[in-house]
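The complex appears here without one of its protein chains, the remainder shown in place.
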Amino acid sequence: MLELLEGSQAVARAVGLARPGVVCAYPISPQTHIVEALSGMVRTGKLANCDYINVESEFAAMSVSIGASAAGARVYTATASQGLLYMAEAVYNASGLKLPIVMTVANRALGAPINIWNDQSDSLSQRDSGWLQLFAVDNQEAIDLHVIAYKVAEELSLPVMVCMDGFVLTHASDVVELPTQEQVDAFLPPITPLEKLDIAEPRSMGMMAGPDVFTETKYLAHMALVGASKVIKRVADQYAAHLGRDAWQPVRVWGPDSPSERGGPVSAERPAQQGEIAVIGMGSVMGTMQAAVPRLKEQGIKIRLVTLGSYRPFPARSVREAIGTADRVVVLDRALMPGVGGVLSADVRRSMARLGIPMHSVIAGLGGRSITERSLGKVLTQAKAGELGELEFMDLKRDLVEGAG
Amino acid sequence: MAKTHIPFMQTGTLVVGNRLLDEEDRAVQSYQNRPSTLTRGHRACQGCAEALAARWVLDTAMEVTQGKLMVANATGCLEVFSTLYPESAWRVPWVHSLFANAASVATGIAAANHARGRDDIRVIAQGGDGGTGDIGLACLSGMFERNDDVLYVCYDNQAYMNTGVQRSGATPPAARTATTPAVGPHPGNVFGQGKFVPKIAMAHDIPYVATATVADLRDLEAKVRKAMSHRGARYIHILVTCPLGWGTKTADSIKMARLATRCGLFPVFEAEYGEVTAVTKIRSQAPVEDYLRPQRRFAHLFGAKADEAALERIRGAAERNIRRYNLLPEGGVA
Amino acid sequence: MTSATVPPGLSAPAGSSAVYHTGSWRTERPVYMSLLPPCSAACPAGEDIQAWLFEAQEAGDGYERAWRRLTVENPLPAIMGRVCYHPCQAACNRVQLDEMVGINAVERFLGDLAIAKGWQFEPPAGDRLTGRRVLVIGSGPAGLSAAYHLRMSGHEVHVLEAKTEFGGMLRYGIPAYRLPRHVIDAEVARLEAVGIVLQANQRVEDLAARAAGYDATVVCVGAGVGAHVSIPAATAAKVLDAVRLLEETAAGTPPLLGRRVAIYGGGNTAMDAARTARRLGAEDAVIIYRRTKAQMPAHEEEYKDAISEGIRVKWLSTIAEVERGKVVIERMELDAGGRPQPTGVFDEVEADTVVLAIGQDADLDIVEGVPGMAVERGVIAVDERMMTGVPGVFAAGDAAPGDRTATYAVGQGKLAARGVDAYLRGREFAAPQRVAQATFDRLNTWYYADAPAQSRPELEAARRTSGFEEVVQGLSEASALFEARRCMSCGNCFECDNCYGLCPDDVIRKLGEGKKYSIDLNYCKGCGICAAECPCGCIEMVPEER
Partner (left out) sequence: MFQVVIHGRGGQGVVTASELLARSGFAAGFQVQAIPSFGSERMGAPVVAYTRISTERIITREPILNPDAVIVQDPTLLRTMNVFDGLAPDGWAVVNTRESPNEVREACPDAPRAGGHLATVPADDIVREYLGRPIPSAALLGAFAALTHQITLEALAASINRLFKGKVAAGNVNSANVAYQWVLDHLGQEDAGAHGGIAHVDVDRPSTSELPIPIAGDPEVTNA
């Protein structure tokens, strides 16, 4: 049933359908509406057999999640921006402990200067944390992704960040469709943790590892994420099949000639080819980008969109395949490594190292700067013309920076 | 469990076991088949009172809960010496996450148990003084303020021993640590205002707060029992001797804790809902010097350069405790 | 690494640390000791006091176990519980904490309880009977003790008593108000019950003749002859010795003493004589003693009891002359060496009778002229196993060298019995090993509950002097138990579980009640807490030899 829902409300309902046992969070914009809604669902009993814990910090939120997950509960939390950094120590810990926590990151910029608006600096800063990071393009994907995330997390015994652009998605009302409780129950059985605190079989979790075994634990963590790509893909396909409709994909390729309006996985779409520009990005910017494509096409600029739903693990092979023989690659990067360039660009560059295709990193929409079809069009026009630099800051106000510093 | 009057039994409840007592009056530590929740093979230093206190606390809790217990442990000596992979000295479902978050992890465990209707499984969080009162204070306070069903136990050895004896918020004035060396015009730790976490705990009006030491097992066991008889947030703060950090003989770990209480520097009491309800009176008062002198961390207070002014301030602290908690028995002499 | 693969969460099963042996860290190891407590060290009868108090502490059935443990060494607890001067208590470590443990009173409690309950000794089992026959001459404490221990060793024992009733000085030297006769009867009867044959009215004149047919003989004839000094005395003056006074009183034919009695001497016998005189009707009994109170040999308790019964003492006085109705005394003063010296100052004390309590001598008629038998300083010379110069003839008690107390006699009787046993079995006599003492500094007295001593109730003073009713009443059970529990078990594990409970490394195993503990040296780090916190000091840290 289609509904008009604010993204946060939709996500809260999706999380509720997954029947978590413990939800805890600390308020930070723009994640608040999600946990507010969940607190209400727990209070009213709509979400039964669930404890909602109001904690005193994000660090505590992740810590409570760790405890609850270690005790075998399905756990949910949400955060953003500074909150994610404040919980960073526990973020790494949760993945090290192999706890299948699902956390929504309502992507937001990092200060200073303090800024509450959307970019993706926060979750991307945790790219090495050992968590899976899955991105939603729109609120429908955000809904689907939360259900998928639990299934993936629990199958892999790894924590998952579901990343959705703050405000742009969390606070936007869209027409979406939630799966039914029956559908989710059938898809997502009760959690059976690989390992948990168990009075019947007491074990010690979170032990110290010496030099003799630490490398091996990290190797295993690496291999677990490498292997996760297949699991993610399978689960996403299962989910779509289960619901009988299109749903989130770890990598989606789209062009004006795509058989489906949202595009499809690499296997179902042709890769970019000569004469085309492959545009790679994550999150809501890819919606706006897609909207800009028809006008660009009119200008003779052929675009193939590669939308990454999975950032960690990074689907390098799919990205390489999707790029195909494109003339050039433009990465729309919502996060910056100062002194280096775009965060996502670095991953893309690594995956296409031997392709010999020029790549442009476009830093776009930092701190809530609007990403417009017009600006995207401008960038791609420049790209087509070979005028785009290797690293560009979209809509940079030159007058504000020239002479500064 | 209320302490009951026990007729004269040679050693009464002063010793661990007493064959003259009825079975039900005996300490859990005296049970031949006690849980030994923290068992042999751990790598604590010789004479580690923290290891001892932890076994006491958890064995009692295991007894009370009939084995339905889960434990969250902060980073620190207790964690490091007990769980170097692949060997764990714990015989209880146990998890270590981070330094600062044991209280929150415990909250999560309790919530998970509650959500699946297993409130019969109880949760204990434990950490050292740094993990509790310094870096972990926010999580601890949150757990208290929400009145989460967790017993938090702090093993206070008065410094960051795990990292090589640096000063913590619980380090006593004048004590030498690696970061408060005994040099300069005011050697050792500063005379600050102190941070006594039990009083911070009491400020949350939680159901139960108690202090204890490793010198009085029965008192500690009774307090753990009492704590476990309450629901909600509870806190027990245990003074544990650290031979390494204090510079004491390994065999003197119990004696030093005893002297800490006998001189009044460490008050032993219970508080319920923010009010002190019981005080363990000083059985036989000792001068603070008796407590300080055997500790190398206070060596600069004695000898050729005896720091009488510092000693006087420490005496003052002991007297203040004695007055504040009414530590002397009726008649005022112990 | 012990695990084949690294588990995903790097977890480990409970208690898996057992594979890690921390015992290699140790430089000292704790060792459980059994040390000689000062009470036992001081007990002339060699009682393992700590051991039987340990049993008594448990009350109920523990009393009988305590009594049985006690009577392994001393068959006369009801008697000794009354007349022993309990050097054990003077040695008791608890004196340094609060007050000594009332061991003697507990012994008496157990002794009386045994009589009341009719507890008997276990006679030697048939397979332990040796068929050897031993003659014991004298049924005083030494003789009874020797007879008991010999019997328990499986020998046939025959006791000959010169007097009409058994007990020797217990009966004839100690007043009934201190040692009621039924108590002696009961403990003697118990000895007869295990097959010891006692015969009264058997004065032995010819040792060799009487010893014929026995494999060994123990001479325990005591020291029943009152010592005399030469004091100028008027013929009308009535002078008798304390031994006679006590003996005749005991036999029911007390001598007439008159209203005022002077007793000469400062020992326990003097106290007994004075108190007996009061009971026999003397209105005034005054003790005349050459030295000061501090030098008085009488036991403090005996002295106190005497004073509380109205007995007076003239210190630093000697009797210069006895006249009718009075004695002339000379005042003495102590010289630099603490010895009394006459001053030439005289005084008079009214006295109808003078009782001499200045010592007793052994009655050595029996050994006179026996070839090989040596008498030295008025007693029969013996070797370390109490054998006289005559092979197979042993001596014990007051007739042998050593202290003249009933308890010492019991101890000597036991020693002689061991000597006899070794002699009969042709074994080397093994002198008892002296082990390290449990001194006070070894204890951790923090662990003992604060508990001052219970004193035995005493008969009101006015009632005391009116007869020979027992003055010092036994402890009630509660009080006896209290006293028993005041024992600190010096140097001997009493299973307080401190080592077990206070080990930070969980390396001590409790083996079950009565079985004590074992230390797993694979893990013991040698911190020494167990030794430091052992209340009774029975754990010693011993350096590791590497």
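Per-chain residue numbering starts at 1, and chain names A, B and C are given in the order in which the chains are listed.
By our rule, a residue touches a chain if its C-beta (ideal position, glycine included) is under 8 Å from a C-beta of that chain, and two chains touch if they have at least 3 such contacts.
It should be emphasised that the depicted structure is a prediction, and the values quoted were computed from it without experimental measurement.
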- Message: With touch defined as in the header, list the contact partners of the absent chain among those displayed.
- Response: A
- Touching residue (missing chain; options A:V55, A:L134 or A:V285): A:V285
- Note on the structure: Given A:C50, A:V168, A:A224 or A:L308, the residue that touches the chain left out of view is A:V168
- By the document's definition of touch, the residue of A:E56, A:E89 or A:E373 touching the omitted chain is A:E373
- Item | Interface with the unshown chain - residue positions in subunit A | 4, 6, 29-30, 116-117, 138, 165, 167-169, 171-175, 261, 284-285, 287-288, 290-292, 370-374
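Following the convention adopted for this analysis, only the chains that are shown with their structure count from here on.
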- Message: Measuring centre to centre with CA averages, how many angstrom lie between subunit A and subunit B?
- Response: 45
- Item | subunit C residues counted as touching two or more neighbouring chains | 1, 10, 12-14
- Touching two or more other chains in subunit B are residues 82-83, 85-86, 88, 90-92
- Query: Any idea which subunit A residues touch subunit B in the complex?
  - Reply: 21-22, 24, 49-51, 53-57, 59-60, 63-73, 75, 89-90, 93, 97, 197-199, 202-210, 213
- Message: Under the definition above, what is the set of subunit C residues touching subunit A in their complex?
- Response: 1, 6-14
- Seen from subunit B, its contact residues with subunit C in the complex are 8-12, 14-20, 27, 29-30, 32, 36, 38-44, 46-49, 51-52, 55-56, 82-83, 85-92, 217, 243, 249-255, 258
